[in-house]
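Notes follow once the structure below has been shown.
With one protein chain held back, the other chains of the complex are shown just where they sit.
Naming follows writing order (A, B and C), and every chain is counted from residue 1.
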Amino acid sequence: MRLFECILLLCLIVCAVSVAFTRDLLTSIIIFMSYSLLMCLIWMILQSPDLAITEAAVGAGVTSILFFLTLKKIRAIRKEEQNEQEEG
Amino acid sequence: MSFVQNFPFFSIILAMFSGIISSVLSGKKARNLSLVMIAVTTALSAGTLLFCLRTGESYPYMMGHFPAPWGNEIRAGILEGVTAVFFGVVMFLAVLGGLDHTAEDVEENKLNLFYIMIDLMLSSLLALVYTNDLFTAYVFVEINTIAGCGLIMIRQKGRSMSAAIRYMIMSQLGSGLFLIGLSILYDITGHLLMSPAKESVAALAASGAYRIPMLVIMAVVGVGLAIKSGLYPFHYWIPDTYGYATPTASAVLSGLVSKGYIFLLIKIFYRVLGYDNLVSSQMVNVLYVFGITGMVMGSLHAIHETDTRRMTAYSSVAQIGYIYMGIGLGTQYGMVAAVFHIFTHSATKALLFISAVGLYEASGDKKDYVSLRGAGYRNPLAGIGFTVGSLSMVGFPMLSGFISKLLFATSALESPHKMLPTLIVLAVSTTLNAVYFLRLVITLYSRRRPEDAPIPEVKVRSSWHLRLAILCFIAVNLVLGMWSQPIVQAIADGLAMFG
Amino acid sequence: MIQHLSLNIEETVAVILFGVGFTILLLHRNLIKKIMGMNIMDTATYLFLASKGYITGRAVPIVVDGVQEVSAYINPVPSGLVLTGIVVSVSTTALMLSLTIRLYERYHSLDLDEILILAKEEEQT
Partner (left out) sequence: MSRRRDNYETSRWLRFKKWVDGETDPLSSGMDAIPVVTEGQMRERRKNLALRKAYDEELTRLSAEHADKTEIMKARGIRNFQKFYKVMSVILCLAIISVLLWTIAALPVTGGADNPANNEVAARYIEKGLQETGAVNIVTGMILDYRAFDTFGESCVLFIASCCVLVLLRLDADSKNDNIKKMIAESDDRHFEPKDDIILQKCACVLVPVIMIFGIYIVLNGHLSPGGGFSGGAVLGSGLILYLNAYGYKKMSRLFTEKVYRRTTLCALTFYCLAKSYSFFTGANHLESGIPTGTPGAILSSGLILPLNICVGLVVACTMYAFYTLFRKGGM
């Protein structure tokens, strides 16, 4: 169990650092989502199921959805701008 | 338990409740509700203050059925009462003075949201003033931050939105540091309420255990709240934030929000970490150095500015430097001076921001020096208000700024090592203040030149709320300047109760 | 020191994550990355706090079969605090993301430095 926990914690650090250094935003959002899921497992190990449920619903669920939406919105704006440029 | 003792709790809950109700009201009704609520809250705080003055001691108030180490708790005393009354008055006048501009800057069907933010801002300020629990403080610091961000970006111009996101980023850094300090403190004491935590901290300090964590807690909490209140090296968000928000928001943010954090910091120093521990660990000297650097650098930046609102904002950086210098002096008297300067600065800065509104009205909404030339003739009351505020900042006798400078100087005499630098920096900073404030005052009262841009040379009468607000702010400044003795006494008594 | 750190492995990791998150929030130029950094910093603090309540070999603080011994359960306080904290962090995330969208609509950029320059230029017109 202890070993499993150590592996999870190591994965957390890897995820956090790779969020900082990934170029593509979509990739980094997905990495961030997996970061939240790992955190959720760690909270299960730390005997706090309340936190695990909340993290799964909020961190991995709602927060990621909001990030995806923002990205989608930004891409839509970018697309519109390109269309305008092509027309003009 | 007498009924008056419930008043702090009532004022916090009332402010929150009116915020919640405002979400379904129309803009005008929300505005009226907000004004009434602020007035009632101030009256309740005044009741608390009178009660504490009469009994002469502070009392804890349980939030729930469980006593101190288990349940939440708030605590009311003289200093809390004075601060709450003062915050209420400044908030009321700031909202009153900016009414017209708020209606202009905010879209009509979002007006009620603006007043929700004002209401929750007041409730969080009151909670920060009264709270006796560290985690409650964290939660209300967050409310304060988000409400502040809302107040900035409600004027949906590009500049104010970029200022808002910058403010948010800096505040989040501050909150993160504050929270990690809190976690370490919880780890070594096991308490979140201030009074039991203080006992544990005192026991730890006596036994010499956990010396490193204590030092880090002091540093991290201090830096976190300093970032949030805009102490000099962390001040980059201030000019944009104060300069481009709607006038009410500028007055509230510069006058109250940063002061709320400083009050919390003082409270944590006294109630949890122990001021003696701070002095012996040299933490105060760090704050002192930051403070005096801020005093000089803020004024230098202010001279550099051509936009009057940004200039006023940079002068805030300098004034916050004064407050941290007072905290950093490491004496009881220095702390009294710092608390008095909190009041001085919030009254004066709010006066400056609000009366500047009248001047812009008379100058075609331009904010640079050239357009403001002669504005003092076009809107006489606003000109007088701005002049009084400037003189108070410079330290003219009879006004509040003079008293706080006097207090700083006398308290500097008590600490032998810091006396000379303090006095020198005070003198330099006062001169710099005089340079940029009096320059603006001269501009206001100099005749226009023919080559200036054409602005109708008519007298502008501001609406009655703006005039009333300016008059009241001038009165508050005069009261602080001329009847300072009882207030200083109350602050000293209140600080004695803090420990 | 190293030995102590290996015993405190959760805190060690939490502190490393805090540093990473803090740095991303302060110094990364992309706004979305900044917001992610803020989230990482917050969760790191929560991990730190939650590991303070953990006690080896004890169970979840939900009363089973009427057992109410202190020696049976872990410390419930940090869990409660973290629960409150998560709400705060999701609120600020939503707020900052919506600000990002509005800024992108206006300036077509996610780079904060660039946005600040563009905003300044726009003001001067």
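Heads up, the rule we're going with is that a contact is a pair of C-beta atoms (placed from the backbone, for glycine too) under 8 Å apart; a residue touches a chain by one contact, two chains touch by 3 or more.
Just so it is clear, the structure is predicted and the values come from calculations on it, not from any experiment.
Visitor: Could you run through the displayed chains and say which ones the absent chain touches?
Guide: Over the full assembly, the chain not pictured touches A, B, C.
Visitor: Hey, which of B:Asn72, B:Gln332 or B:Thr430 is the one touching the hidden chain?
Guide: Once the missing chain is taken into account, the touching residue is B:Asn72.
Visitor: Just to verify: which one of B:Thr55, B:Ser200, B:Gln332 or B:Ser415 makes contact with the chain not shown?
Guide: Considering all chains, including the one not shown, the answer is B:Ser200.
Visitor: Can you name the residues of chain B that touch the chain not displayed here?
Guide: Given the touch definition above, chain B has residues 1, 5-6, 9, 13, 16-17, 19-21, 23-24, 61-66, 69-72, 107, 109-110, 113-114, 116-117, 120, 123, 127, 133, 135-136, 139-140, 142-143, 146-147, 149-150, 153-154, 156, 180, 184, 186-191, 200, 210-213, 216, 303-304, 306, 368-370, 372-373, 439, 442-443, 446 touching the missing chain.
Visitor: On chain A, what residues meet the omitted chain?
Guide: 48-50, 52-54, 57-58, 61-62, 65-66, 69-70, 72-73, 76, 80
Visitor: Would you write out the residues of chain C that touch the absent chain, in ascending order?
Guide: 1, 4-5, 7-12, 15-16, 18-20, 22-24, 26-29, 51-56, 58, 60-63, 68-73, 75-81, 83-84, 86-88, 90-92, 94-95, 97-99, 101-102, 107-109, 114, 118, 121-122, 124-125
Convention: only the chains that are shown with their structure count from here on.
Visitor: So with touch defined the way it is at the top, what topology do the chains form here? Options are line, ring, star, complete, other.
Guide: line
Visitor: Taking the mean of the C-alpha atoms as each chain's centre, how many Å separate chain B from chain C?
Guide: Spacing between the chain centres: roughly 28 Å.
Visitor: Whole-Å distance, chain A centre to chain C centre, using C-alpha means?
Guide: 12
Visitor: Out of chain B, which residues touch more than one other chain, so two or more?
Guide: none
Visitor: Could you check chain C for residues that touch two or more other chains and list them?
Guide: 21, 100
Visitor: Of all residues in chain A, which touch chain C in the complex?
Guide: Residue list for chain A touching chain C: 5-6, 9-10, 12-13, 16-17, 19-20, 25, 28-29, 32, 35-36, 39, 42-43, 46-51, 54-55, 58-59, 62-63, 66-67, 69-71, 73-74, 77-78, 81.
Visitor: Under the touch definition given earlier, write down the residues of chain B that touch chain C in their complex.
Guide: 135, 139, 142, 145-146, 149, 153, 156, 158-159, 161-162, 164-166, 168-169, 172-173, 176, 179-180, 183, 186-187, 192, 244
Visitor: Residue numbers of chain C touching chain A in their complex, please.
Guide: Residues 9-10, 13, 16-17, 20-21, 23-24, 28, 30, 32-33, 35-37, 39-40, 43, 46-47, 50-51, 53-54, 58-60, 74, 79, 82-83, 86-87, 90, 93-94, 97, 100-101, 104-105, 108, 110.
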